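Apart from one protein chain that is not included, each protein chain of the complex appears where it belongs.
Just so it is clear, A and B label the chains in written order, and each chain counts residues from 1 on its own.
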Amino acid sequence: MSQVAKRPKRKNPVERTRQPTLPPPTRSRVALGLTAAAARGRLQLQVCVDCGTVQYPPREVCRACLSQRLVWRRQDGAGELISETTLHAAQELYFRERLPWRIGNVRLDSEVNVMAYVHDAVGAPPCRVRIEAALDRAGQAALIAMPQTGRPALLDDPKLREMTCDPRARKILVSDGKSAVGQAIVRALAAAGADLIWIGVAEPWKQAAGFDGLRELPQAKVVALDVTDSHSVRELAGEIGGKVDIVVNTNDCHRAFSLAARRGVETAQLEMDINYFGLLRLAQEFAPALKARAADGTTNAIAWVNVLSIFALANYPPHGTYSASKAAAFSLSQNLRAELRPAGVRVINLFPGPVDDEWDQLEMPPKLSPATLAAALVDALKGGVEDVYPGDVAQDWVARNLENPKALERELGETLR
Amino acid sequence: MAARGFDDVVLAAPVTVPYVRFSTRGAHWFLGRAVAQLVAAAKIPKQRIDGLAVASFTLAPDTAVGLTQHLGLTLRWLDHVPMGGASGIVSIRRAARAVQNGDAEIVACVGGDTNHTDSFRRNTASFSQFAQDAVYPYGSGGPNTSFALLTAYYMRAHGATREDFGKLCVAQRDNALKNPLALFKKPLTLADYLNARLVADPLRLFDCVMPCAGAEGFLVMRRGMAEQLGLPFARLLGAVERHNAFPDDPIQDRGGWSLDRDALYAQAGVGPDDIDFLETYDDYPVINVLQFEGLGFCPAGGGADFIRAYTFEVAGSFPFNTSGGQLSVGQAGAAGGHLGIVEAIRQLTGQTLGARVPNARHGLVSGFGIINYDRGICSGAAVLAAT
Partner (left out) sequence: MKAAKKKSTRKKSTAKAKVRAPARRERANLSDMLISGGAHLVDLTQTLSPDFPTIVLPPEFGQCRPFRMEEVSRYDERGPGWYWNNVSFGEHSGTHFDAPIHWISGRDLPNNSVDTLPLAHFIAPACVIDCSAQAKADSDFLLTAAHVKQWEQRHGRIPVGAWVLMRTDWSKRKDPVTYQNLDDTGQHTPGPDPDCVRFLANERDVLGFGTETIGTDAGQAAHFTPPYPCHYYMHGAGKYGLQCLCNLDLLPATGAFIVAAPLKILQGSGSPLRAFAIVPAK
């Protein structure tokens, strides 16, 4: 349950656009373990393999037994808020611009102390809280003390809301609105309160089942956008680039072929042209505009979402060339993330498993419905994450990939009979 | 096993490089001026200094080693003491052992820093790995955040009030008004203190030290050397240090002094009742209270009652931070860890800049430093005596 934000006042168009500031982005290498987990919405702390002691802040050696064998493990975050303060002065511009800040000292049940942001819904110390991890606007992990009971959203706290990319009241480009996934995402964003959704349409002469229903959404505006056509992307960026707050790259060319099942490169080139070069073209035209508006009021440019595929992590041979194109897009998304991070614009990647659509027809269930995928996308925008693995297959793959990438490669190789 | 005593080690030649809010100079300038003032005060050529202990946050990329060449000092003993508010006490301990053992004859102990307009932010941002990873990203309040949390906890747990802390701050300001080198020149009333602007709840402006540039210094030598040079001196009766005490306390409401005070008083041969004045490390008032308790002037958690029972001006019933302390003089980086020592030497040798505690025989100086993560992890204290 989120508070209903009033529709923001329109900006005076002759006013200077504020420039983005960021929370401190610097972390030690070892502390990035916290960020890696927060990127998926998880709280992980180091735990000593030898004595079980939980560690925080992140370190190289166990504080109890000096073992070097520290591993990142998921934590429930339960603990007690033992002290708090509200900062009315800050040294960094980002915080100065947003004072005051509520900061607390939490003693976790695992006997470590963490300093954390304290959610509005948390009472005065001493009280029980639950620590969560989210990404701040610098893209680094931040710990947040939430009430122990109830699950208030980051959005419900006016300060912590800034860690999210709430689609409410925002102007969003969905780059391909014709696919089943694209349509579901448009509907989900509309339901989440988007102010305006530009729905990109390529090859307008090709009908898409259900598409005409989108035109009835009051926020919807259909625009010509063909990501294989640089001119088309440039034209649209020229027209709406200065207004877009969130770009959702839904373009997806999925052909179910292994490299041996399709002679020549034409099909693979089409996949690359849409999945990889499409992202490149969109990014080259829209990213500069997003960066320029990253601090433009309360409905600033704030996020870029790519609908990738779990096949981006490891090649799925029955869809081999598609997997390669999604891997290329994933790699480029990391480049985009590096470009946008200094402006505080978050790049969120979704890695869904097989979707219940025409090109995954022959995939065995479980399959994701487009609506479930769209709901995961909206959740990601409302939260503080950047890597999302929606669905059971994606969760399974990412766990296997983390555990043993070579084993996953071999097992996927067996799928090509 | 009890530590060996300090025999006839003495401290002399207290010097202060006057503080300024901001400076265009580098740390080398302030530390260099301090050494120059030490040489002038002792009326010795600089070649006579054969040992040097340096504390500074803004000397980078140099350490004490680079400073030797910068200042043209040829030394046979050198130490770099990166312990902030505890650095002066630690330097005393290191230097005393050096002169006791003949590794050096005259050790200059200096602490100082410059302060450019953006230095404090940059130092805070990269103060420690833990601070960088787990503190500074949360509002970048610097030490204000950490001390606000400790203060709020102490007030809740032990019943202290803002008026209690205010009483200490007002007394320190009274002391500072008599010290020509204090940066704060205006009287402070309790109302001023209570109504100052909020910095980090419950801390308000006058709870927080003001960063500035400056340096402090003194010489450590054997008594015979001081007498030979004709220098007034204070005797070192005892000194202790402790690092990362009580790591399992959920939040800091005691420091290492609780572990070490018995050893300190045993080594010094005096007790809390014999102390005529106390110089604490006072970047925030709550830390004064932890020192009162840790050093045995009142029971743990009894700080508020203690404050209510005494007065803390130089002429008060418990003379305290007699030069004004950092809260009313300014915090010149690592000089803050030497301010109380230099003032104690002045009190015990009759060279005070401001008011003098009458008939002071024993002074206790305490240090505290390095908010590495959620608490200060260095503590120390020394008992000095008049001849």
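As a working rule, contacts are C-beta pairs under 8 Å (C-beta built on N, C-alpha and C of every residue); 3 or more make two chains touch, one makes a residue touch a chain.
Everything quoted here is computed from the prediction, not taken from an experiment.
> With touch as defined up top, name the shown chains that contact the chain not shown.
A
> So one chain is hidden, and I want to know which residue out of A:Glu15, A:Glu216, A:Glu266 or A:Glu414 touches that hidden chain in the complete assembly.
The single option touching the absent chain is A:Glu266.
> Taking the entire complex into account, which one of A:Pro8, A:Gly52, A:Gly123 or A:Pro204 touches the absent chain?
With A:Pro8, A:Gly52, A:Gly123 or A:Pro204 as choices, the missing chain is touched by A:Pro204.
> Going by the contact rule already stated, which one of A:Thr21, A:Gln55, A:Gln219 or A:Ser232 would touch the omitted chain in the full complex?
A:Ser232
> Hey, which chain A residues sit against the chain that's not shown?
203-207, 226, 228-232, 255, 264, 266-267, 270
Here, only the chains that are shown with their structure count from here on.
> Measure off the straight-line distance from the CA centroid of chain A to the CA centroid of chain B, and report it in whole Å.
Inter-chain centre distance comes to 49 Å.
> Sort out for me which residues of chain B touch chain A in the complex.
It is residues 120-121, 124-126, 129-130, 132-142, 144-145, 148-150, 152-153, 156, 197-203, 247-248, 250-251, 373-374 of chain B that touch chain A.
> Enumerate the contact residues on chain A facing chain B in the complex.
23-24, 26-28, 31, 34, 56-58, 63, 82-92, 94-95, 100-101, 103-105, 107, 111, 113-117, 125, 136, 138, 140, 142-143
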